[in-house]
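Report on one structure; see the data block that follows.
All protein chains but one are shown at their positions in the complex.
And now, chain A:
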Amino acid sequence: MNSGDTAWVLVCAALVMLMTPGLALFYGGMVRSRGVLNMLMMSLGSLGLVGVLWVIYGYSGAFGSDLGGVGLLGSPAEFFGMSRFVGQESLSGSIPTFAFAAFQAMFAILTVALISGAIADRARFGPWMLFAGLWATLVYFPVAHWVFAFDETNAAGEVTAVGGWIANRLAAIDFAGGTAVHINAGAAALALVLVLGPRTGWPKETGKPHNLPLVVLGAGLLWFGWFGFNSGSALTAGTTAAIVFVNTLVGAGAAMLAWMLVERIRHGKPTTLGAVSGIIAGLVAITPACSAVTPMGAIAVGIIAGAVCALAVELKYRLRYDDSLDVIGVHLVGGLVGTLLVGLFASESAPAGVAGLFYGGGFDQLWRQAVGAVAVLVYSLVLSLGIAWVVRSTIGFRLDPADEDTGIDETEHAESGYHFGEARNTVRGPRTTEQGSIEALEGSVR
């Protein structure tokens, strides 16, 4: 065990954890004030639910011994509950297995939370939680196995444990999850949008973002956490992590500039929401590519992603689908751009050590990237459609239209995000004396 690497990965795991509440604020600020809490709650729900499922069988499904040796799924039973790692020094490379599992848990949580941005203001909370659990189980855990589970080899170079097919057989490069996280979540978002339909009154009556400073705060937390997301994926505190860090900085920065430029040309003004959207688009695109490109390559990836995503988010008005907070436009499109650009901008001098088309490598890496991207897209889209359809046909998925009008915070959570003034805020006491009065309750708390 290397304590430096362990410290780095544990810190990165905590950084990535912060991305989910960061995402919650990012999304929360973009909806109307009467739906802000539901937006936060869908991310928080993922944090609790997927974290628990990960420990019970998710880690095993993603990183357990491959079932049948074909690279499609790890054995969910092998490390069930992770108890067998307790009390022994189980290592994953140079770090404890628990450190690796904790780091990867945050990826699963965030990926599920990302999807929620597509269905703002119209999905009931219980069905969302059911969808989240089923989706993590049937889509994320297998795809994480495809992309993140590498073959284990012995000193002689023979494979001792088979990993996922995209990482090993196809050898597509996805350093920190362009396919497994962003294309995956984006395709699921597309499926949910198709199954749920648009918000009542969309696009005319669904309103403006209610709090852009909250959106900027969320984006800042996402970028901060993203350094852990990408650099931590090196799983060792060294040169690769440092290069990835720099690429994560300039990829996002360049994309922000490109998005603002597109807005300036098309709409006359660079906007705050555009700037932070550019940051996220750049982070999405640089995620698969950050170990495969030079910093100049990262800038190119960022510029292309920023410009393409800025144009892509407006497609929903032409194609008439209500992807509320642009999960498709930013994560699916940004993930595709970043994953494919690896095939163009990969440099042999970067840690991944592969040359793309522009660096003399021909089309070899590009087709591998394309096959990986399309495979995850199709798998996620088809399974997500199925899961969403099952949820809709059994317990129902959509909010009642009247409740949509009232506001999802009030009808699903019995809360409101903001209180102004003191009128009508009287505490309603308990109905029976058996439960005691509010005064008695306060007394016992003190």
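The rule is short, and it goes like this: a residue touches a chain if its C-beta (ideal position, glycine included) is under 8 Å from a C-beta of that chain, and two chains touch if they have at least 3 such contacts; residues count from 1.
We take it that contacts and distances are computed from a predicted model.
Visitor: One chain isn't displayed here; going by UniProt, is it "ABC transporter permease", "Nitrogen regulatory protein P-II", "3-oxoacyl-[acyl-carrier-protein] synthase 1" or "4Fe-4S ferredoxin iron-sulfur binding domain protein"?
Guide: Answer from the UniProt record of the missing subunit chain: "Nitrogen regulatory protein P-II".
Visitor: Return the single residue from A:Thr20, A:Ser43, A:Thr111 or A:Ser277 that touches the missing chain.
Guide: Final answer for the missing-chain contact: A:Ser277.
Visitor: Taking the entire complex into account, which one of A:Val313, A:Leu340, A:Val354 or A:Ile387 touches the absent chain?
Guide: Among A:Val313, A:Leu340, A:Val354 or A:Ile387, only A:Val313 touches the chain that is not shown.
Visitor: If the missing chain were put back, which residues of chain A would it touch?
Guide: Here the touching residues of chain A are 203, 208-209, 263, 266-267, 269, 271, 273-274, 277, 310, 313-314, 317, 326.
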